[in-house]
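And now, chain A:
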Amino acid sequence: MLELTDLHASYGKTPILRGVDVDVDAGEIVGIMGKNGVGKTTLVKAVMGLLEVDDGRIRFDGTDVTDEPADVRARRGMGYIPQGRDVFPELTVAENLRIGETINEGDDRLQYEAVYDYFPILEERRDQEAGTMSGGQQQMLAIGRALVGNPELLLLDEPSEGVQPSIVQDVTRNLRRVNEELGTTILFVEQNLHVVQHLAERCYAIDKGTIVDELEGDRLDSREAVTEYLAV
Partner candidate 1 sequence: MGNSSAFWLGLAVAVAVLAALPVLFGLYAAEVGSVFLAYALLGMSLAFIWGYCGILSFGQVAFFGVAGYAFGIVAINAATLTGLTLAVLAALGVSTAFAAALGYFMFYGGVRDVYVTILTLVVALVLYTFMGQTAGGEWAIGDARLGGFNGMSGVPDLAIGVGSTGVEIGPLGHYYVTLGALVATYLGLRALVNSRFGYAMVATREDEDRTAMFGYDTTFVKLVVFTIGGAIAGLGGVLFTTQNNYVDPSVFGITAAALPVVWASVGGRTSLLGTVGAALAIQFVDYRLALSGSEWALVLIGSLLVFVVLVMPEGVAPRLHEYVLEYREDADPSPVPRDSSAATEEVSD
Partner candidate 2 sequence: MLELLNFGFEFVEIFAFIVLATVGLAVIFGMMGIINLAHGEFILVGAYATTFTFDAGLPLPLAMLAGVVLTAVYGLVLERLIIRHLYGRLLDSMVVTWGISLVMIQLTRIVFGNTAPGIGIPYGQLPVVDGPIYYLVLAVVAVGVLGGLYALFTWTDFGIRARATMQDETTARSMGVDTDRMYMTTFAVGSGLAGLAGALYAPVMTVTPEYGTGFLIETFVAVVVGGASVLVGTVLASGLLGTVNAAVTNVAGTFMGQVAMLIAAIVAIRLMPEGITGMLADWRESRGESQ
């Protein structure tokens, strides 16, 4: 469903991605783990179209989207949850969610029920300005916003960052439910051990801008195997 071939990208003049190959099948939950500064955020931004790639191709649902801007990719069905959440602070919760309706234009089923079911607080606080909510609540809103348009693929950039452990667990659990109940494919980047082990079905390890390993099953469950690639 998502195919990244030999992706190269830079930050200014510094090359960050030096040839990344990743495949994600429909319905999968795939993680990409790595330490600080190895190119995780750059990778997600490149997939979303927020950063121009120097070389390589991105195929989504059989279409080459490498040269398409982010909004077109979103309307094709990519739902993006930025690092640090980036909700629209002066818009209310309901208005934030309404922005997400544009995602996946081809599918007009809106997932408000599911979103409110996973994150009841969003319904309670419908009319509150998003900027006044706590970090954890903003994270839920960011996920809810991406989910409302019923995306085919959810892209998450370090969902655990800046969120306290209990909420990380809650978010992880709800993302699994999203995958099971709505059939949404999920691709995330992380350096939090808990999220990597409890969310991913399969996980790539990234270091210095390239994929250095792919973990599944027992190796993904093994603490030692995973921590080798994480900052901890």
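The candidates came about this way: all candidates are chains of the complex that A comes from, given by their letters.
We adopt the following convention: a residue touches a chain if its C-beta (ideal position, glycine included) is under 8 Å from a C-beta of that chain, and two chains touch if they have at least 3 such contacts; residues count from 1.
Keep in mind that what you see is a predicted model, and the values were worked out from it rather than measured.
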item	value
Options 1 or 2: the chain contacting chain A in this complex	2
Interfacial residue positions of chain A with respect to candidate 2 in the complex	48-50, 69-71, 74-75, 80, 82, 86, 88-91, 95-96, 98-105, 132, 145-146, 149
